[in-house]
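Shown here: the complex without one of its protein chains, the others still in place.
Then we have chain A:
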Amino acid sequence: MWNKVLPHPLLSVFLLLVWLLLNNTVAMGHVVLGAVLALLIPLLTLGFWPERVVVRHPWVLLKFLLVVLWDIVVANLHVAALILGSARTLQPAFMVMELDIRSPLGASILANTISLTPGTVSCELSTDRRQLLIHALHVDDVDASLREMKQRYERPLMEVLQVC
């Protein structure tokens, strides 16, 4: 019964929060309107959400978000330094990351994270979703940097997201 009325509880909570933030208020009227929208939109867009998302360890997720935020700040300083330095000494590289994560949502969050953090942009996902092609602005040791990204981003994402 609940599955039919509320197919994606997390999405509903998220939509309600976005609605309240958009209106910059917590007035009762907007809470009600937001709640109605949060119920209707997931039902109307059911076809776009093939997998049911279950978050298993909220603390791991929180830690992951903090790590990513921190890395974004570091990435900006790092890339700014690289840009202001000499372009001739940069050693760009294409790297192929073997993905262990199977959840499509997880893979897209991982790709997004990689694009937002130190000197790397994800370029292409192979059609079997097993490999991710990454371009790095400057990298000394390809294997070490791949290992670090797997350890820092993929591991927590795999812990948090569970495909049902």
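The rule we apply is simple: a contact is a pair of C-beta atoms (placed from the backbone, for glycine too) under 8 Å apart; a residue touches a chain by one contact, two chains touch by 3 or more; residues count from 1.
By our rule, contacts and distances are computed from a predicted model.
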Exercise. The complex has one chain missing from view, so what does its UniProt entry call it, picking from "Putative spermidine/putrescine transport system permease protein", "ABC transporter substrate-binding protein", "Rod shape determining protein RodA" or "Na+/H+ antiporter subunit G"?
Worked result: "Na+/H+ antiporter subunit G"
Exercise. From the list A:21, A:36 or A:144, which touches the chain that is not on show?
Worked result: A:21
Problem set entry | Touch residues of chain A, complete complex, unshown partner | 18, 21-22, 24-25, 72-73, 75-77, 79-80, 82-84, 87, 90-96, 111-116, 119, 121-124, 126-128, 130-131, 133, 135, 137, 139, 142
